[in-house]
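The complex appears here minus one protein chain, its other protein chains still in place.
As written, the chains take the letters A, B and C, and residue 1 is the first residue of each chain.
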Amino acid sequence: MSSKIMSLEEAAGLVRDGDRISFGGNVLHRAPMAMVREIARQRRRNLRIIKTAGAHDIDLLCAAGSVASVDAGFVSYETEFGLAMHYRKAVEGGQVIGNEHACYTVICSLRAAASGAPFMPVAGLKAGDLLQVADYFRVIQDPFGGEPVTVVKAIVPDIAVVHVQEADDLGNAVIHGPKFEDALISRAASKVIVTAEKIVPRSKIRMRPDQVDIPGFLVSAVVHAPRGAAPCSVEKAYDADTKAIERFKKLKAEEIDIYLNEYEMKDRGFKVGGLR
Amino acid sequence: MSSKIMSLEEAAGLVRDGDRISFGGNVLHRAPMAMVREIARQRRRNLRIIKTAGAHDIDLLCAAGSVASVDAGFVSYETEFGLAMHYRKAVEGGQVIGNEHACYTVICSLRAAASGAPFMPVAGLKAGDLLQVADYFRVIQDPFGGEPVTVVKAIVPDIAVVHVQEADDLGNAVIHGPKFEDALISRAASKVIVTAEKIVPRSKIRMRPDQVDIPGFLVSAVVHAPRGAAPCSVEKAYDADTKAIERFKKLKAEEIDIYLNEYEMKDRGFKVGGLR
Amino acid sequence: MNKSIGPRVCDIMVCAMARLLQDEDRVFHGVSSQMPMVAMALARHIHAPNLVHLNIPGGVNPASIKKPSYSSAGSELLATGEAYFPLEYVFDLSMRGGLDVAFLGGVQFDVAGNVNASVIGDYHKPKVRLPGGAGSAVLIPTAKRAIIWRTKHDKRTFVEKVDFVTTRGNLWKIVTNLCVFEFKNGSLYLDSIHPTSSLEEVAANTGFQLRYDEIRYTPLPTEREISMLRQIDPFDYRAKEM
Partner (left out) sequence: MNKSIGPRVCDIMVCAMARLLQDEDRVFHGVSSQMPMVAMALARHIHAPNLVHLNIPGGVNPASIKKPSYSSAGSELLATGEAYFPLEYVFDLSMRGGLDVAFLGGVQFDVAGNVNASVIGDYHKPKVRLPGGAGSAVLIPTAKRAIIWRTKHDKRTFVEKVDFVTTRGNLWKIVTNLCVFEFKNGSLYLDSIHPTSSLEEVAANTGFQLRYDEIRYTPLPTEREISMLRQIDPFDYRAKEM
């Protein structure tokens, strides 16, 4: 079986302008930031982002002007870092459509996609203005005679990007610690890019196949990306880099390139086959 | 926090006549046979069984006259043991209703239950007589304008019984090897009984919380049941006892008590607090 | 308690939240939720040993909440937990009626119990885009008791009518830096005033007419609670939002 290892730049090339794209991780944890930065450096446009709860990933891509819409339950840094101001301004300025979801309705949209269904029931979404303003929700009759139920439309991401601790060259990926919705988005999306702290031998993965969270056959590209979630955290590898986040948060949108350039060497490392 | 350890007899007492009951495992693997036998010994009646693919568990309870209906995708032993003749005769004789499902529609029914939804879309169920004869399927319109889609009605088991390799006294349960639909049924059911090859200290479970397949807070009773799946197999513990299965298969319904009695001492062991 | 310092509002809030929790309750808190996280740990240590603590990383009943300083979704919650029960299953649990209490945020609340976490102004052309309701839109209708906490009690937050109804439902209590509201009979009622505040202050900072049956004060933290808080939250994350 042939290796799916690619450079970060090549893998980012799988992302097309206008793609629906879903990122793994949750808020400041295990977001695939190296790939997010590379997508911004490659000036991808009109991306439609899907994530239950995002922060730096969505904020950065909004700052870079790469985003058309965001479907999310929550977009904000955690308490001490405050709001995702680039996202906020982009929505308020009309450049980005902020589709309000509950985190769970994002999950249900992805479950629908993963199971090939056009929609998914959301038992708890019973009231509120969302049912009026959002065209991805509908209230339908229960054909078995119960109460009407809200359903949410499937969202099939064109591409999912997930950052993990370990993967082999086939894409079999192991997540340590909280897995969030990463496995779900890998099943919902048409293509999957795995970025990994460490590329491990296939034989190591075969020692504990039951520990694999994303099977390689779903994966299109594997990128060796040490510190690939920084400045977000990765369980057992590194904690969030609060100084880098604070520095980013002070940047204006027009200064984002400075930030992207700072990370460029670290993110891209040496080419495949070379040292890192 | 208080222990949920019970004897097999006590735990079987949680099962009521007429209950919807779902068993873990798949065909000849990790079926909770000690509990199944105890339910039969306690002469439970009119059980409505839900399982993707069952064999000895369903066959035995049909032989014992404990079953009103079976919702399953497949009920049969594997190739060399042939069909589940007690089940078959019970359905043919009209004592048991055999509700034909695809294994996946059982899964979808349970997913609906687990997520509090009245039904679940089943994208692949598009044709055939099942749509006419089975009142748990309906074809409905896609409110988002796509093709009509089949939905299956939720099934909420009153009780789920799952046999695992390890559990602590709180019910935190670890399955080694294939997990089948065990975790799903634990979330779909109103009550969960865990039977375990081994009761391990809470501290052992706390060393790898991410390995827990069923969290204790969902569990009502924990039973120490060494060889609790025999004559079915348990990964890393024992293989299927093909002789015992063959012997069972030769029994007539009226001889089932012999079989149940043979296992009684082994199944019940000594009481809680005593030796096993 | 050291009287020279006096009770801190964050301690009053956390203790008030903890006391709302009962033994065996299944309780969830989300992201940016240090105060509920500490309140749940406090309840488990004081009066609710069988409380089930659920959270985003999926750690059931974490033994420690000391590490994730900037986060209430850090991996310590799983690493020190007794089992893994990921977020999507927590939501499912609530959908099927199995979640007792959900702690949720929000930015605007009105007298009729509506919650806004989405936008100020028009939904499609918002004046202010808020972070979003996270779990609120599905948890407030389904958790048996939804508790909201808010450290900034002002007239922009407590309004006659919210700009946008993100959700409504089983709202039970709102714990603020000034008081506790209870939602009953279709309205927010003033339940208790923190001893650090006053009826006048609450009224002056609330954008709707206060309703109350009687004037009550939120009990102060006990010495046992304060000493337990110091133990389970030694780095004072409960004060982060203040």
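Note that in this section contacts are C-beta pairs under 8 Å (C-beta built on N, C-alpha and C of every residue); 3 or more make two chains touch, one makes a residue touch a chain.
Quick caveat: nothing in here was measured; it's all calculated off a predicted structure.
Undergrad: Indicate each shown chain that the hidden chain touches within the full complex.
TA: Missing chain, whole complex, touching shown chains: A, B.
Undergrad: Quick one: which of B:Arg41, B:Lys179, B:Arg206 or B:His224 touches the chain that's been left out?
TA: B:Lys179
Undergrad: Give the residue, chosen from B:Ile39, B:Ala64 or B:Val122, that touches the chain omitted from the document.
TA: B:Val122
Undergrad: Can you list where subunit A touches the absent chain?
TA: For subunit A, the residues touching the absent chain are 1-2, 113-117, 170, 172, 187, 202, 205-206, 209-212, 214-217.
Undergrad: Can you list, in ascending order, the subunit B residues touching the missing chain?
TA: Looking at subunit B, the ones touching the missing chain are residues 26-29, 52-53, 72-76, 78-81, 83-84, 87-88, 91-92, 94, 98, 100-105, 107, 122-130, 133, 177-181, 184, 233, 235, 240, 242.
Following the convention adopted for this analysis, only the chains that are shown with their structure count from here on.
Undergrad: Express in whole angstrom the distance between the two chain centres, defined as the mean CA positions of subunit A and subunit C.
TA: About 28 Å separates the centre of subunit A from that of subunit C.
Undergrad: Taking the mean of the C-alpha atoms as each chain's centre, how many Å separate subunit A from subunit B?
TA: Centre-to-centre distance between subunit A and subunit B: 37 Å.
Undergrad: Centre to centre, by mean C-alpha position, how many angstrom separate subunit B and subunit C?
TA: 39
Undergrad: Quick check: what residues of subunit C touch more than one other chain, meaning two or more?
TA: If we look for residues of subunit C contacting two or more partner chains, we find 59, 78-79, 91, 94-96, 142.
Undergrad: Identify all positions of subunit B at which a residue touches two or more other chains, and write them in rising order.
TA: 115-117, 210
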